[in-house]
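Data first, discussion second: the structure below is written as structure tokens.
Of the protein chains in this complex, one is absent; all others appear in place.
Order of writing sets the labels: A and B. Residues in every chain begin at 1.
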Amino acid sequence: MEWIQKEIYISNKIRGFHLITDEILFNLPELTKIKKGILQVFIKHTSASLTINENADSTVRSDFEAHFNEMVPENQPYYQHTIEGLDDMPAHLKSSILGSSIQAPITGGSLNLGTWQGIYLCEHRNHSDSRKLVLTAWGEGYQ
Amino acid sequence: MEWIQKEIYISNKIRGFHLITDEILFNLPELTKIKKGILQVFIKHTSASLTINENADSTVRSDFEAHFNEMVPENQPYYQHTIEGLDDMPAHLKSSILGSSIQAPITGGSLNLGTWQGIYLCEHRNHSDSRKLVLTAWGEGYQ
Partner (left out) sequence: MEWIQKEIYISNKIRGFHLITDEILFNLPELTKIKKGILQVFIKHTSASLTINENADSTVRSDFEAHFNEMVPENQPYYQHTIEGLDDMPAHLKSSILGSSIQAPITGGSLNLGTWQGIYLCEHRNHSDSRKLVLTAWGEGYQ
């Protein structure tokens, strides 16, 4: 049984959806030790989130930003939590709709995503610091 | 390798979003045995859900209720599943949008959430009984 766990920082990004698969994998050379297992990526924030989606055409990511701004608009009359800025309450909502973690299988020493899948960091604030992630991988090792 | 699994009941709550982090942790004194691992909280219902979000200002939680009622309204003309009440079909939809489980890292014997993160029980029905959760934690132990 192999266990890998580390915290990493992702440098601050502009509001929107960003592919971070390569950055995650760069931090996990130990995945090669795992024959069958799972990787979890967890974000320790409530105004940014993680999801898995299309890794090729950048307009998919800009359309995500456009649609989430429609589905979870700023300035709704029913928002009471407004002291941290117009973008704050929508950021919390988007974060729960998309989720604070992704889990994906590890097979034969590699992350077993589909050909067109990548990991997105979804930055919902206009301005943010770097974001802290916890990477946890576990599985049956080669011996 | 440590494995902890138990079923607990959360007493019935009014419709809305409720912080249950302390109640979860109260039921898991065994987490101190886990050096690196994962906690899953799973809800055995389809009209209530779980998510991770801001643990401080209660208006965040009331804004969640307000926004989810806008995004998934009652009384839509296209609903066919209406026999269990106006709040039932929206409850099923909200439940899948938010999800029936949360997974979070355990590090050094504690749940490794961000400073502002807490676990929400999201009660989508007007009236419900207590809700049954399955808590499962696993990880590398101290020996």
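Just so it is clear, contacts are C-beta pairs under 8 Å (C-beta built on N, C-alpha and C of every residue); 3 or more make two chains touch, one makes a residue touch a chain.
All of these numbers come straight from a predicted model, not from anything done at the bench.
Undergrad: Touch as defined at the start, partner being the missing chain; which of A:Thr32, A:Thr59, A:Ser110 or A:Ser130 qualifies?
TA: Of the listed residues, the one touching the omitted chain is A:Thr59.
Undergrad: Would you write out the residues of chain A that touch the absent chain, in ascending order?
TA: 1, 36-38, 51-54, 57, 59-60, 62-64, 66-67, 70-71, 97-99, 102-105, 107, 112-117, 120, 139-140
Undergrad: If you put the missing chain back, which residues of chain B would it touch?
TA: Chain B touches the missing chain through residues 1, 3, 5, 40, 42-46, 71-72, 76, 78-81, 89, 92-93, 95-97, 99-101, 103, 132, 134, 136, 138.
Definition applied: only the chains that are shown with their structure count from here on.
Undergrad: Measure off the straight-line distance from the CA centroid of chain A to the CA centroid of chain B, and report it in whole Å.
TA: So the centre of chain A lies 20 Å away from the centre of chain B.
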